[in-house]
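For this depiction, one protein chain was excluded, whereas all remaining protein chains were kept in their positions.
On to chain A.
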Amino acid sequence: MNPAFQALLVIAVGVGGCVGYFYLSNLFLDKVLFPARGPQAGRNINRANAVRPWLFLFPALALLCLYLAYPVFATFWLSLHGKDGSFVGTGNYTAMFQEPKFGESLRNNMLWLVVVPAAATGFGLLAAQLTDRIKWGNIAKSLIFMPMAISFVGASVIFKLVYDSRDAAVAQIGLLNALWLKFEGGIWSVLFLRVLPAVLVGGLLLAVLWGGWLLLRPVLDARRQEKPLIKAARVLGGLVALVIAFELGVWLLGVFTNVLPYGRPQAWLQIPFWNSFFLMAVLIWIQTGFAMVILSAALRGVPEDTIEAAILDGANPFQIFFKVKVPQIMGTIVVVWTTITITVLKVFDIVLAMTNGQWETQVLANYMYDKLFRSLDWGMGSAAAMVIMALVTPILIWNVWNARKEMR
């Protein structure tokens, strides 16, 4: 049989089956099971109406159980077995936690988790605000949104070309190296490679310190009465900010003291630690469009007269943005942030296509793939999958909770 004909047949059978199921089961419920006649007519109608939602939901629920719920338990069960199929209990998990590559994956995932949602949401919000009231804003938005239409693998291939490196003697096809070779230590090099990064890192350092101070200030304020738990959380947050600030300070020093290899093309994807950021750039590039579209709609929804009231109250554009607009769309920002967070936890294709986890870029999903389909170790692979699920679930629950709160 011609495959096209087969496909048509499948569509006809599938759609017909669906329609037939809903129509016939509904008919059965109303005419046979709880007929709306006889002495029990009223009771039967009520019962039929109580059953009907479950009747209609049944196919979806059954398929979700079969393809989503059952695999979770099956995976968990598999994760308790060794490569040869023998029961090993938590052996896979202990072995995994001792493996350096797993620790590296976990660390990298954490890094992705912090950087990508923050950067994508931040850039998205910036793009949404900046394109809001200009004539060519829609063109800009389309351009920023376009990467959403590219698959992760396709985007990875594009960026692999951007990061490509050739011998210094021949022309560079990689955009980044082509730019890099323009720097030779002159005034522009200092400006772009010392001063600009220093300003960025310094600004981030100050922002972190300021955030930490905002967290800590209420504790020092004797007038504020707060629960000890909240106080402890504030102190902890302040300490974390201090540690991050210290790390940023070290970077700031590094920006000035590093010896930069001018004139030599760099294999960007092979520079440990930083190469993770080059991979993240791909996902940020894609997700910024998503964040921008949602946040742009949310910004449009902010009542115009609250903004006008703020203008009359004397607020400048920054105050209007941060004190009037952003708080009003905070719910949407959280939903966008958590949605991207979940995408990040599942990130796999980008790493697989660009480095395959080499040079310390491994992430959990690719680690799982390695174990499952390359080493064919079903136990270890399943254990890795369970870890990813354990990380995603709380964020997912929070995300759904927030999204529902937004809808109310």
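Quick note on the criterion: a residue touches a chain if its C-beta (ideal position, glycine included) is under 8 Å from a C-beta of that chain, and two chains touch if they have at least 3 such contacts; residues count from 1.
Heads up, the rule we're going with is that contacts and distances are computed from a predicted model.
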In UniProt, the chain not displayed here, chosen among "YtkA-like domain-containing protein", "ABC transporter ATP-binding protein", "FtsW/RodA/SpoVE family cell cycle protein" or "L-lactate dehydrogenase complex protein LldF", goes by "ABC transporter ATP-binding protein"
Out of A:Val116, A:Leu205 or A:Ala310, the sole contact with the unshown chain comes from A:Ala310
Given A:Thr90, A:Gln319 or A:Ser375, the correct residue touching the omitted chain is A:Gln319
For chain A, residues touching the missing partner are 303, 305-306, 308-315, 319, 323-324, 327-328, 330
